[in-house]
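Got a structure for you, questions after.
Moving on, here comes chain A:
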Amino acid sequence: MKVKQSLKHELIKLLKKTRAWLGPILVFILIMVAYPLTVELTNQSLADAFFPVLFISCLMVMMLATEGIFLEDYEDGSLEHLLITGGSIYQSVFIKILVHWCFIGIPVSIFGSLFNIGAGNTAYSSILLLPSLLVSTYIFLILFCFGNSLSLTKGSVLGTLITMPLLLPMLVILGKLTTAIMFNINYFGFLILLFGILSIIMFIFPAIISKIIKTHLE
Partner candidate 1 sequence: MSNLAFNSISDALIMDGHGVFVWLVSLIFLVAISLSFKIFNSLIKKYKSQIR
Partner candidate 2 sequence: MLREILIIVIKKFIHQFASPKTYFYQVNRIYPWLLYISLAIYLTAIVWGLFFTPKDFVQGNSYRIIYFHVPASFIAQSLYAAMSISSLVYLVWKVKLAAYLSRSIAPVGATITFIALVSGSIWGIPTWGTWWEWDARITSTLILFIMYLGLISLHNSFNNFDKADKLFAYLSIIGFVQIPIIKKSVDWWSSLHQPASITLTEKPAIDAAMLYPLFMAMIGFSGLIACLVILSSKVQIYKREKTKNWIKNYV
C-alpha cells in the first residue's frame, strides 16, 4: 500500500513539471533530426555513423534528465522529512528512477528505434535495437543519478564528470552490440549481458544512493 502511495506521489511530482520529462525527449528528437542534415545525402555514410550518434545522444539526454533530480527534494526539506519520519529513502529513490525511466527512457528508446529505420537500416535491426536501448537507458539513468547524488550540494557538473568513467565500459559494450545487430551474430548474448548488468545495478545502486543522501543530510 505504501509502495502504491509513493508511486502515485512521484508520478504526480514528475507530471506536474512537464518540462522535466518533455524537455529531454524533445532534445533527443532534435538531435536525431539534425543528424542527417549534417551528413551529405549518401545513404551509406548515414547508416554507418548512425549507431554512435544514437547512443551518445541517448547518453546526453539521460544526463539532462537527471539534472536536478534530487536537488529540489533536498532543498525543500522533503528528504529530511522522510528521514525523520522513518520512511525509507531507498524506496523513494528507486521509484523516482523508475518513474523517470518510464517517462523519458521508454519514449527515447522508441523514437531511437524509429529513427533507425529512417537512417537506412532494416526494420528487423530496429526491432533488435529496441530492448537493448530500453535496458541501456535505464542503466545510464541509474549511473547519472549516482553521480548527481554525490555532488548534491555542489551543482551537477562535478557529479556527471565523476560518473563518466563508469559509463565508458557501457559504451564499449554498446559498440560491440552494434556489430552484433548489423551482422546478427551473438545478439542474444549481448542482450543477456545487458540484462544481467541491469539486474545487478537496479537494486544495489538505489541503496548506495540512499546512503549517500543520508550522508548529505547529516
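Quick note on the criterion: contacts are C-beta pairs under 8 Å (C-beta built on N, C-alpha and C of every residue); 3 or more make two chains touch, one makes a residue touch a chain; residues count from 1.
The candidates came about this way: all candidates are chains of the complex that A comes from, given by their letters.
Note that the structure is a prediction, hence the values are computed from the model and not measured.
Here chain A touches, in this complex, candidate 2 (chosen among 1 or 2).
Of all residues in chain A, those touching candidate 2 in their complex are 146, 150-151, 154, 158, 161-162, 164-166, 168-169, 172, 208, 211-212, 215-216, 218.
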